[in-house]
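Structure provided below as structure tokens; questions to follow.
The complex is shown incomplete by one protein chain, all other protein chains being positioned as in the whole.
Per-chain numbering from 1; labels A and B assigned in written order.
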Amino acid sequence: MTAVLAVPGIESNFFTLTLFLQNLTNALANGAVYALMALTVVMIYKTTGHLNFAQGEMAMFGTFIVYVLTIEQDLNVWLAILLVVIASMIVGAAFERVLIQPLESRSVLAPVILTLGLFFMLNGGAATIWGTQPHTPIPAPFPGHLDDKVDIITTRLPHFFITYKAFGVWATVAVLVVLLNLMLKRTKLGLAYRAVAANAESSLIVGIPVKRMLMLGWALAAGIGSIAGAIIAQYRNVLDFNFMAAVLLFGFAAACVGGFDSIKGAVVGGLLVGLVETFTPALFTFVGSELSLVMVLLVILIVLYFRPQGLFGSKRVERV
Amino acid sequence: MTTMLEVTGLDASYGPIQVLRGLGLRVDEGEIVVLLGANGAGKTTTIRAICQMVDNKGSVRMGGAELVGQRPEKMAALGIAHVPQGRGTFPELTVEENLQVGAYVRKDRPEIRNDIDRSYALFPRLGERRTQIAGSLSGGEQQMLAVARALMSRPKLLLLDEPSLGLAPLIIQDLFARFDELNENEGVTMFIVEQNANLALDIADRAYVLEAGQIVLSGTAAELRANDAVRRAYLGF
Partner (left out) sequence: MRSLPLVIERRSTAHRSLQLLGVLVAFAFYLYVVGVVENFSAIRWAVAVTLAVAILGLNIVTGYSGQISIGHSAFFGIGAYTTMILIADHGWPFLLTLPVAGALGFVVGAVIGVPALRIRGLYLSLITLGLALAFPAIVKSDNFFGINFSSLTGGSNGKVISSGDVTVKSGFHWNPPSWAPDGWTTNDWVFTTVFAIAIVLFALSSNLVRSRVGRGLVAMRDNEIGAAVSGVYPAQYKVLAFATSAFVTAIGGGCFALASTTIGPDTFGLQRSIEFIAGLVIGGVATILGPAIGGGLGEWLPYWAYEVDWPLLGKLEGPQSGILYGLILVVIIFFMPGGIVYGLRQLRSKFIVFVPRLPVPQDISAVGAAARAAAAGEPRPDSIDPVSPPPDDATASVQ
């Protein structure tokens, strides 16, 4: 069935079943990655109250190191990812302790500028070390050949299939979210982290080393970011020094719509952002794909109008 | 009677503003000591200075150890539990989690579980709401939760900052009755900062009066009750 809709402003082929499903799959796969980036935003924001604008570049840098270990040093890709995750967690915690903590007490906006400075340094650093050209082959955590897919509808054109990569992305996000939840809800460390997010002063009173929980937020964010970088490089088939910048923006957008201090919100927000990003240019003729981020933010504006704290955020007063 | 908390020559300031000057007081083991004073006298600052949450100079000795200069998160391990003004509960955590967090410095898991159950026995209302988010509790319930949370660390000294603030009179009476019980039956040493002098002096052993950052009067609860100035200023007759 090919739906022919002659409504002005609506793409007529949008409602073609296979095209719609393909768009949906793509949207949810991208959305899953945005959810991961949103998680990094939330992990840092919950305890520290600020944003890390260099998160994407940290992830990008980590992905390049995965590339070096996997492609140049022939290490198993998952082992490389594991090593990079551990290293980036240490680096993330160190950044927080050494660069951010001294500034937090003195100015609210200073950490913003600091992370921006880090953004430029990491971005320039990666370009200096690895050049500005895209790198191939891209490390493949999941089977990524042309026929690594599950065909679902082959009776009509275009075919509808889901790649193993896409399944891989969803599986990774699901596993990470479950692990994160387990850590936060079932371990003493997780309880301490949530306590600091809920009431930092009372946490001091109770004996929790609050500063270490702030470092933990950055460490978790860095680790998740590295994983996100590796899987999105493969999914989108691009690895260059700029590939994470837009992803981080969408991650911020997702955290915004979900609520900056909610993990559930990060996941829902990410998927929502993925859907809006793919479907608005697909559905409306007057919106080109370069305007997709603008469309996403418009949707967020609408959500925030009705729920100023995001879909799942807590109602308390924001720290700037 | 052994002295548990000894404060001498305590100065405390918020930035350039000095709030406490040369403050001195002591709390002996097993006592309930009350600090009275009007708004702005520096009562909360006193507790916060003891807990090292405010810039301070001088000496605060707890069972022999000097607290001044230590970090605030070390206080729990030294046996001090602090119920701050406004309750200080963890709003997004459940009642049960609030109690668990209270025992953060302890490592004896089975005993912690017992203590949680005892908290529910002491405060049945909390037991009914154990899986509820603390932020959804009423003011009185949150105050009970805060006290129960403080007791979870099995403290040597319990510091309470204006526990009656914002609570209905009947609840306050009940609360203070429980403080008395805790002190009598469990031997919990308490230092209570209060504006509600009547109830506080009822359960106290000794009391101090704070004005403009300095102690102006001290004595047993009975002595302070009989004192004219105290009666006029804080007891209303």
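What we mean here is this: contacts are C-beta pairs under 8 Å (C-beta built on N, C-alpha and C of every residue); 3 or more make two chains touch, one makes a residue touch a chain.
Bear in mind that the values here come from a model prediction, so they are computed numbers and not experimental data.
Here is the thing to keep in mind: the chain we left out touches A in the whole complex.
Residue A:L103 is the one among A:I10, A:L103 or A:V238 that touches the chain missing from this view.
Contact with the omitted chain, checked across A:L114, A:V169, A:A197 or A:A233, is made by A:L114.
Of A:G92, A:G217 or A:G310, it is A:G310 that touches the chain left out of the display.
Taking the complete complex into account, residues 45, 51, 99, 102-103, 106-107, 109-110, 112-114, 116-128, 132, 241, 249, 252-253, 256, 260, 286, 288, 290-291, 293-294, 297-298, 300-301, 304-305, 308-310, 317-320 of subunit A touch the chain not shown.
As a convention for this text, only the chains that are shown with their structure count from here on.
Our note on geometry: subunit A versus subunit B, Cα centroid distance of 44 Å, whole angstroms. Taken together, the subunit B residues at the contact with subunit A in this complex read 51, 53, 72-77, 81-82, 84, 88-93, 97, 100-102, 104-105, 149, 153.
Within the complex, the subunit A residues that touch subunit B are 188, 191-192, 194-195, 197-199, 201-210, 314, 316.
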